[in-house]
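Take a look at chain A:
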Amino acid sequence: MNLAPNEDRAVLLDVQDLRVVIDGPAGLVSASDGVSFQVRRGEIVGLVGESGCGKTVTALATIGLLPPSGRIAGGRVLLGGLDLTRMREDELREIRGSRVGYVPQDATAALNPVVRVGEQITEVLRAHTSLDRSAARARAIDLLRAVGVPAPARRLDGYPHQLSGGLRQRVAIAIALACDPELVIADEPTTALDVTTQAQVTELLARLAAERSLAVLFISHDLSLVASFTDRVIVMYAGQVVEEGPTPRMTSAPRHPYARALLHATPRLERKLPRLATIEGRPPDLVSPPPGCRFEPRCDRATPRCRTDDPQALRPAVACWHPFDGVSA
Partner candidate 1 sequence: MTRYVLRRLAQMLPVFLLASLALFLALNLLPGDPARRLLGNRASPEQVAVVRDRLGLDEPVMTRYASWLAGVVRGDLGASFGSATPVREMVARALPVTLLLASAALVVALVLAIPAALVSVTRPGGLVDGLLTVVSVVSTSVPTFVWGLSFILVFALALRVLPSSGYVSPVADPLGAARSLALPVLAMALPSVGVMARVARAAMLETMQEPAMQFARAKGLSPSRLLLVHALKPASVAVVSVAGVEFAYLLGDTVVVEWVFSLPGLGKLLIDSFLQREYFVIQGVAVVFTIAVLFSSLATDLVNASIDPRLQERLVGGAG
Partner candidate 2 sequence: MIGRIRWVAAIAAVVLVAGACGGGGEGGGATTSPTATGAVGQRGGELVVGLDSDATTLDPAVDSGYAGTQITAQIFDTLLTVGDDGQIQPGLAESWEQPDATTLVLHLREGVTFHDGTPFDADAVVYNLDRIRDPNSGSTWQGDLAPIDSVTATDPLTVEITLQRPYAPLLAVLADQPGMMISPTAHRADPEGFGDAPVGTGPFVLEERIPDERTTLVRNEDYWQEGLPYLDRVVFRPIPDPTTKITDLLSGAVDIVDYVPPQLIERVRQAPGVVYDVGPENYAAAVYVPMNPDAPPLDDPDVRRAISMAIDRRTIVDQVAFGAGVPANQMIAPSSWAYNPDLPQIAYDPEGARELLGGRTIRLEMQVPPTYVQVAQVIQQNLAAAGIEATIERMDWGTLIDNYYAKNYQIQVQDILGLTRSDPDGVLYGFFAKDGSLNGTGYTTPEIQRLLEQARTETDQATRAGLYHRVLELADAEALYAPVYHPANNRAWTEDLQGVEIKPDSVMDLATVWLQGG
């Protein structure tokens, strides 16, 4: 099912030197500090990093969904050539839900508990298409069937709490896909699910992406999870991209010490260990980050240079003064 990376495909999402700051209690946090990456049409890209590394904020910033305390401090986000950071809210609104779908982290929390499932699907259709009520309903049934919800017509009149966690996530995916978007941002859509369901959902996403030539930006902290269905993986650490590359290489021989640590920290599916094995130490303070490599305090390959010189200067190559060679981990 893995599509071969196709460098010829057109760039759909082009994030250029994106800077996002959040006004936190301790001061301004650089949640996204000069992030650049691209997603091509039909491509599934994994955006991987520990919690708090800025991957979610970066992804949300691309479609203008920052919290009020956050703002874009620099850079550009081009979607099909249009700069989303320059758009007014009402213009962005037309893109959200129609050209860019969003799959939330926890569908249980993300679905409105007091609104019927059907209405939560049709409202996005009614907002972006000219479908009338009954047509929207018919389309919602098709969508639910497409994402593998059994007895879809009956589900439409139910409420989210009457569905299982896996079904809720499928409903959320159906909503994200409702208007045939070009890009889906999936924000750790499987975190809240059990392992079996997790696999079903990722499989579903990959299948739908293939069927609809959909680009997917799949955010996860789990490198091994994304390994199974993504084309390319981007690894973020402390608000910066540290390494990116085709999935096979990234999951076999990552070069950045952090990416490698992430790979080792990630439990294998079959071992059924706690999913969130951790890397020693804590990410740096992003209010006033250290001048050199941000991973330096936790890195066993660190040298004095790492403390003073910022390896971001090496990008788009691996942002590390002492990367591993291409040997398998």
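Simple rule for what comes next: a contact is a pair of C-beta atoms (placed from the backbone, for glycine too) under 8 Å apart; a residue touches a chain by one contact, two chains touch by 3 or more; residues count from 1.
Selection rule: all candidates are chains of the complex that A comes from, given by their letters.
Predicted model only: the values in this text are computed from it and were never measured.
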Options 1 or 2 - which one, within this complex, touches chain A: 1
Touch list for chain A against partner candidate 1, complex: 60, 63, 65, 92-98, 101-102, 104-106, 109-115, 123-124, 127-128, 159, 161, 172, 175
